[in-house]
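Taking it in order: structure first as structure tokens, then the write-up.
All protein chains of the complex are present and in place, except for one that has been dropped.
Which chain is which? They are A, B, C, D and E, in the order written, and residues in each are numbered from 1.
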Amino acid sequence: MSILNLHNYLNTYLVLAALLFAMGVYGMVSRRTLVGMLISAELILAAASINFMAFNRFTAPDPTVGQIFALFIMAIAAAEAAIGLSITIAVYRNYKSVDIEDIVDLKG
Amino acid sequence: MGAYFSEIFLGLYSLAVGLSITFKEFFKPVVTVPYPFKTLKMCDRYRGHIELIENENGEPKCVACMMCQRGCPSGCISITTKTETYEVEVKGEMKTKKKKILTGYDLNFTTCSLCGQCIENCKFGAIEFSKEYNLASTRKEDFHFNLLNRLKERNS
Amino acid sequence: MNTTDQISSGILGILTTDGLGGFADEAAGIIFLMMLATTLIGGIIAFNARQLIHAVQGLAVCFIGVAAIYYYLNSPFLAMMQMLIYVGAVCITISFAILLAAPEEDKKQGPPSVLSGPFGIITAGMIAFAMVSLALKTEFTIMPKVNMGDMKLIGSKLLTTYSMVFELVSIVLLIAIIGSLVIGRKGRSK
Amino acid sequence: MSGPVIDIQPGETFTLNVGPQHPATHGVLRVKMEMDGEYIIKAETVLGYIHRMHELMGENRAYPQVLPNLSRLDYLGAMGYTHGHVLAIERAAGIEVPERAEYIRAIMVELNRVASHLFWFGAFVMDLGGFTPLMYAIQDREHILDMLEAVTGSRLTYCYFRFGGLYNDVDDDFVDAARAFIPRMRKSLKKYAALVTGNIIFRKRLEDIGPLSAEMCRKYGATGPVARGSGIDFDVRKNEPYSVYPEFDFDVPVYHQCDSMARYKVRMDEMEQSLRIIEQGLDKLPDGPIMPKKKPKLIKPPKGDYYQAVETARGSFGIRLVSDGTKNAYRFKLRSPTYSNMHLFDEACEGMMIMDALAMMGSLDLVIPEIDR
Amino acid sequence: MTNENVKQALQDLFPAPEPIAEEPVVEAADKNGEEKKTAKKKEEPRENGLVERDHAKHGYDIDVQLDPGELLAAVMIIDKAGFFLESITGVDWIKEDQLEVVYDFSRYDFDTYRIVIRTRTPRSKPKVPTISKIYSGANWHERETHDFFGIKFDGHPHLIPLLLPEDADFHPLLKDFKP
Partner (left out) sequence: MDLTILNAVVAVVIAIAFAAANAAYLVLAERRGAGRIQRRPGPNVNLFGILQPPLDGIKLMTKQLVIPGGADKALFLVAPILAMAPAITSFVTIPFSDTIVAHSMNIGVLMIFAFASLGSFAILLAGWGSRNKYSVMASVRAVSQHIAYEIPMLITVTTIVMMTGTMNLKELALSQSGGILHWHIIPSLSSPLMPVSFLIFFICSLAETNRAPFDLAEAESELVAGFHTEYGSMGFGLFFMGEYAHIVIGASLITILFLGGWGCPLGLYPGVWWFLLKVYLLIFSFIWIRWTFPRTTVYGLLNLSWKILIPISLFNLLLTAGLLKVF
């Protein structure tokens, strides 16, 4: 297994996706702002769709299902970004901050 | 709905009119003068900085009456004179007369506002506007003209 | 022309493999490695950068890499969609959010969250390790190349077999548009 | 079509310094704007970057020596300002002006007004992002400047009028050139109307933008095209006739829309009216001397307080002259029209988008040396 | 006639039926100042009152001099009559140790009528009420006058140097100003 031949192996993609996923998870827990969490969520989604694509390319009998799933994820991501943006703005308008720790209206 | 479309069409039409005008201008000859290669002739009344006028003898006509210096609003003319005594024959008698001689006529062009008050004040027609407009320099001192020297240079 | 063959390897299809032998493969491999690195570096910037705008930039870089990865996975269509949607739209939207709300991560006072320190790294590392080892341990039955990356096929499948997905996407997007309008509009209702 | 109404969140604004070096301010003018995004919450104009204290110069110098200063006030319409000056001194000192000189003055002032409006037109369209009209306007303006240069000897700061008359007479060449210029200019005006006035982008940018109500104009003392664009029929040439203006048949264009477009149209129409005056002036131009026969050698207006207003390209320019009977003025106050017109801007631009505000600023026809004096 | 009304209203500001001078510059003279022999007219400060002037000669019609205290009332009359503010300026009468503030008002319509309002204030403590509440355009004019003469306008919202530098503490148009 030559290093230049990596792109022909499923495991490469799976490892990459795992790493991206881990990065996303770490970002998710460590970021303190809504926007930062949004960014991390995008990373997780990217990891997921890489997985879909990779399995589709290497194992699936149906040539399109992975791509369709990836497309679906893209649409979700776009919708998520739009909603995330508007929520961020709305939160910012009300709290003058997007730090999740400042948004504490429900604290007893 | 009608207004919506008519606005679009009228707008497009107005844009087309504008485009046609600039397109016509595109083929018209240029109107500018390529300056360093071609220059325009200054008109007769062009008001440059001032120059002294010479008389028949090649001397400046100026009699150093100081009217120009006094009339200048920005005080950019400075004249230096010396008094010279000379003898003239008047009705057979020799009389000593005093005469002011112009020894220096300096124009500080950096403060000159080209208003022409000096020339209007001059009763003797001793100064005129030059036609020079190519005055550019990076140093202030280049605009302190010694008009007497300039007159000599012109003559030589 | 057989488009699949034409684009099967090489980022942006600069090099064609069609019966070329070694060199093209090697080049494709090198470029793949570069793109892999791009993705990972982008990802690292994205979760690690102190300033959020840098994080978005890293995210964009990461997505460009991911687009290239899609290319290697025989789906140029998805690669382009990735660029168009993620880089061109999502990243810009997030940048906008940063611009409008101006969140400053490092300005915050108080102790950082427990999860953001080594604990978080360990957790994430464990997840990564688990997933990687799982991926490497598992035996997948590798099928011959089936993903043809044919757009027409995707289109027809999307509207026939997977029409449910299509409808769902459209509904999700519609709801997202309406929702974001409603939420964003609120502040201006005065 | 103006921007939507916004609600201001305290603390979300930022300060934008438009100027002192900014392409839209046509010189060294600074406007401190408090902005919410693209919207202006509050604007404060800061003047004085090229203040030269012309009024003090007017007090320190003999009357003829102040003459060149007046053309430095407004480098685009210098004739009008010198006209005001000589008229004020003539009124104070009681100097009679020969008729020919008066006619030539009127022709010169009107030519200069056309030149000034032409340059304003070009610069205004350039403010809005269209470059080419400026070049066309400059071409037409060059003809005027050539004519004026042939007569006065300079192109911008003509020190041409004298107390009682003129510096030198016009010749037939000038009359011919001016006659030939008028139809050419009319043709150009048609071209401008087609190229700019009718243009939908231009109209959308100006219509209903920058409203200045008549009452606001009155409170701020706006004059000239700014006031006439707000429906105020005020032109010193008609309202308080001076020189030979009562002899001419011309209209004062007034528009009631109060927006930038109205001000634009007023100026475009004014050019046409100026051409009419020039035409009539050339027809009526009498023969005779250009300086009065008896003119006091030293101008010493009798003690008193004099005011003279003239209509320059930018509005009503006034000179208040307090004389104590010496050869220097005791007080030499210059009332510059743009000073009052510019003052409107602070209040008018509140709540506007910055593009519209700068378009409106362009429509006020600012010449900064004239504001700062 | 608006103009007549305005004139009457302004006239009413002054207590007694002062003689309206039909010819310009005829004032009561109490000779206590120094007198120049060459000057044809009297050197005395004018008394408060309303003087009609010849428009052709002076360029304005009514010349009102009043105390700073009456200024606002007069300006309100003028504002109500629809006049616009042309300019505000000062004159330094150093010999009389007074500063004069001159307000020019004019009309937009064809009934040309220019009103000049003057008010005098001592040179040592020059203070005049602001009219920027009535005429918003007076804001800059007053600031400029403050720049040049150092006249304080009472109640002015933003009396900082306008044309002069922000830190200027000199007043160039005062006759004793030495640059």
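The rule is simple: contacts are C-beta pairs under 8 Å (C-beta built on N, C-alpha and C of every residue); 3 or more make two chains touch, one makes a residue touch a chain.
Keep in mind it's a predicted model, so treat the numbers as computed, not measured.
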Neighbouring shown chains of the undisplayed chain, as defined at the top: B, C, D
Residue of C:Leu40, C:Met80, C:Ile127 or C:Leu168 in touch with the missing chain, whole complex considered: C:Met80
Residue among D:Ala43, D:Met57, D:Ile354 or D:Val367 touching the omitted chain: D:Ile354
Hidden partner chain, touching residue among D:Val125, D:Leu212, D:Ala227 or D:Val244: D:Val125
Footprint left on chain B by the chain that the document does not show: 8, 15, 18-19, 21-23, 25-26, 28-32, 34
On chain D, residues whose C-beta touches the chain left out of the figure: 1, 3-4, 14, 16, 22-24, 35, 37-38, 125-132, 135-136, 139, 195-196, 199, 201-202, 204-205, 353-356, 358
Residues in chain C touching the chain absent from view: 1, 3, 6-7, 12-16, 18, 20-21, 23-24, 51, 53-54, 57, 60, 67, 76-77, 80-81, 83-84, 87-89, 91-92, 95-96, 99, 151
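The rule we apply is simple: only the chains that are shown with their structure count from here on.
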Count of contact steps on the shortest path from chain B to chain D: 1
Identifier of the chain whose CA centre is least distant from the whole-structure CA centre: D
Chain A and chain C: spacing of chain centres that average the CA atoms, whole Å: 8
Interchain centroid distance [CA atoms averaged], chain B/chain E, Å: 43
Intercentroid distance (Cα basis), chain D paired with chain C, Å: 61
Residue list for chain C, restricted to those that touch at least two other chains: 187
Residue numbers of chain D (touch at least two other chains): none
Footprint of chain A on chain C - complex, ascending: 9, 25-26, 28-30, 32-33, 36, 39-40, 43-44, 46-48, 52, 55-56, 59, 62-63, 66, 69-70, 72-75, 77-78, 81-82, 85-86, 89-90, 93-94, 96-98, 100-101, 103, 105, 108, 110, 112-113, 115-116, 120-121, 123-125, 127-128, 131-132, 135-136, 140-143, 145-150, 153-154, 157-158, 162, 165, 168-169, 172-173, 175-177, 179-181, 183-184, 186-187
Residues of chain D touching chain B in the complex: 61, 64-69, 72, 132, 136, 139, 146, 149-154, 157, 159, 167-168, 191, 194-196, 198-201, 203
Touching residues on chain D, where the partner in the complex is chain E: 47-48, 51, 53, 55-56, 59, 88, 91, 216-223, 227, 232-234, 238-240, 302-309, 316, 318, 320, 322, 325, 330-331, 333, 335, 339-340, 343-344, 347, 372-373
